[in-house]
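Have a look at the structure below before the remarks.
Apart from one protein chain that is not included, each protein chain of the complex appears where it belongs.
Naming follows writing order (A, B and C), and every chain is counted from residue 1.
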Amino acid sequence: MAGFNKVVHSYADALAGLSNNMTIIAGGFGLCGIPEGLIAHIREMGVSGLTVVSNNCGVDDFGLGILLQERQIKKMIASYVGENALFEQQLLSGELEVELTPQGTLAEKMRAGGAGIPAFYTATGYGTPVGEGKEVREFNGRPYIMEESITGDFAIVKAWKADTFGNCVYRHTAQNFNPMAATAGKITVVEAEEIVAPGSLNPAHIHTPGIYVNRVIQGTFEKRIERKVTRSKEN
Amino acid sequence: MAGFNKVVHSYADALAGLSNNMTIIAGGFGLCGIPEGLIAHIREMGVSGLTVVSNNCGVDDFGLGILLQERQIKKMIASYVGENALFEQQLLSGELEVELTPQGTLAEKMRAGGAGIPAFYTATGYGTPVGEGKEVREFNGRPYIMEESITGDFAIVKAWKADTFGNCVYRHTAQNFNPMAATAGKITVVEAEEIVAPGSLNPAHIHTPGIYVNRVIQGTFEKRIERKVTRSKEN
Amino acid sequence: MALSREQIAMRVAQEFKDGDYVNLGIGIPTLAANYVPKDIAVMLQSENGLLGMGPYPTEAELDADMINAGKETVTSITGACIFNSAESFAMIRGGHVDITVLGAFEVDVSGNIASWMIPGKLVKGMGGAMDLVAGAQNIIVTMTHANKHGESKLLDACTLPLTGVNCITRIITDLAVLKVANGAFHLLERAPGVSVEEIQQKTAGKLIVEGDVPEMQFKN
Partner (left out) sequence: MALSREQIAMRVAQEFKDGDYVNLGIGIPTLAANYVPKDIAVMLQSENGLLGMGPYPTEAELDADMINAGKETVTSITGACIFNSAESFAMIRGGHVDITVLGAFEVDVSGNIASWMIPGKLVKGMGGAMDLVAGAQNIIVTMTHANKHGESKLLDACTLPLTGVNCITRIITDLAVLKVANGAFHLLERAPGVSVEEIQQKTAGKLIVEGDVPEMQFKN
């Protein structure tokens, strides 16, 4: 019996079943906590027409940005374009379909998708372009808009430690969107810095219960820093 | 400056401002993880006409059950009456107003209340008495009902360890409803088994961030077991 | 002969597949944990907030902070995790639990279930049952086929307040295993020594019997 051992030994196995025009939900914030090896393998696979749901789209030459380079992404659902010139350029030219979504709404849409909640109301975006075409409803005299949840064919997640059952912990602020992404994939793949035996993680400290996870792969990470800012020791 | 030190030294200070006809959201599941001292002090205060939101209402003579004994509760919002004879009796006689709410919907209502989400859709309860009078809406061909969130004038919470900033961790399954309750009170009071210095808790292991907590009090706990079931060693 | 509670639980356990996440309700469903086939592994979810529920504790292991959804003291297995109830029901509502097994007062041919109250007489509350029947992928009801007055609990339409609609896929009673589909109960297996006629007689709702109906096998 395989039981609950979810470890796979190749990126091909980790992403088996991913095909053109699918929706991928990706953890990470900027370049922090991104599943680097899974993204690189998606480029290698050459799948296209993808809808990618992620707070950012990496930078021009790293993270999800490399899928923009290869024109593999048809549509981005994200909160921030920021300094990714390629993202902004493909957006402004209309080449890339973009659904800009407030960061908190995006996080909640992923959580709701994983939690069987098809829609919720939020004040965020009311009266702005984000609210256009959405149902408005008052609660206690304040207007809110209805937002629908998001699920994906795949979710790609970066963990610090994962046990073989798929229980995950994240390190520092590399947690970010990863736990919600993990809940929202039909197939959720975790790329971990370290794979540990069940029982190595304290049951009360687990950020993502293994029930959400289908596959776990050992990754290697460059962990590029997007904006290195330091102070001198004296301060 | 007081800064972020939220420790109070008497139950009177912990519950200052609680008055008749207020709504209290209580953590705990059965008798597990309940703020025993805060409940006892609410009885002593003698406030009445309370609306209490809690998965259960304790047992006849312990936990929230003692507030039923004193007729301090006007309305219960709960998922389970179970074996609390007093609860069932006051419900069936009509003396106590009861809004029976599915357990998952109750947990989500508290979370939504704390998270600024006034309402959400769930399939839970559709087609049952719970769905009566509620808006029904289809998403992807399945009917869901709209449920509104819950907030309280006070939330009472039982933590294992709390630091003086109000950061909390819960022990084992005594976590249950406590983290959601903590987010949903205008004033959230935490009764802890142990109060520790800031920095004693690992930032990645905190279940309730201190931002939700207004007051922290050192408690003492009987920790009564509702259903003791054991196995013999050989099994 | 009608199955004992333990035999019903044994038959339930044969529905489990290797790697299933399973939520077991109070009563007979809980007993099924004792009969999981030895060649598979399942993980038990307890809706108060525990994934990887273990056996009852020894006296030495007893801990007031470690209980299951039935409020019984429990333990956890190696590789378990513990979380809050909102997270627990996110799992359930979101369809991540593979199988839910629960008891019922009544079920009907539309896959409806009633299990949480008898108006004017008994109010236990729904607890997590409404969420479980709305969320799990595969819902198995266990109960006696008839009540103590001999009246069938398998009806054309439930008479008691519902727990969920159109959600029950399988029923395992002391007399039979049945599937619910297309507005009827379909008889799949008989308890050893129980005749199709007895089952027909004790099934008030529309029952479809096709071909020879085999007796249950207990392969544990």
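Keep this in mind: a contact is a pair of C-beta atoms (placed from the backbone, for glycine too) under 8 Å apart; a residue touches a chain by one contact, two chains touch by 3 or more.
Every value quoted in this text rests on a predicted model; they were computed, and no experiment measured them.
**Student:** By the document's own contact criterion, which visible chains does the hidden chain reach in the full complex?
**Tutor:** Result for the missing chain's touching partners among shown chains: A, B.
**Student:** Which of A:A78, A:A119 or A:V190 sits in contact with the chain that's absent?
**Tutor:** Once the missing chain is taken into account, the touching residue is A:A78.
**Student:** Of the residues listed, A:K6, A:H41, A:K161 or A:H207, which one is in contact with the missing chain?
**Tutor:** Touching the chain that is not displayed is residue A:H207.
**Student:** Considering the whole complex rather than only what is displayed, give the residues of chain B touching the chain that is not shown.
**Tutor:** 1-4, 111, 113-117, 163-165, 167, 183, 198-199, 201, 203-204, 206, 209-212
**Student:** Of the residues in chain A, which ones touch the absent chain?
**Tutor:** 29-33, 55, 78-82, 88, 91-92, 100, 102-105, 107-108, 110-111, 122-130, 160, 170-180, 207, 223-233, 235
What we mean here is this: only the chains that are shown with their structure count from here on.
**Student:** Report, in whole Å, the distance between the mean C-alpha point of chain A and the mean C-alpha point of chain B.
**Tutor:** 32
**Student:** Using CA atom averages as chain centres, what separation in Å is found between chain B and chain C?
**Tutor:** 28
**Student:** Can you give the whole-Å distance between the Cα centres of chain A and chain C?
**Tutor:** 36
**Student:** Do you know which chain A residues sit against two or more other chains?
**Tutor:** 115-117, 203-204
**Student:** Can you list the chain C residues in contact with two or more other chains?
**Tutor:** In chain C, 82-83, 89, 92-93, 134-135 touch at least two other chains.
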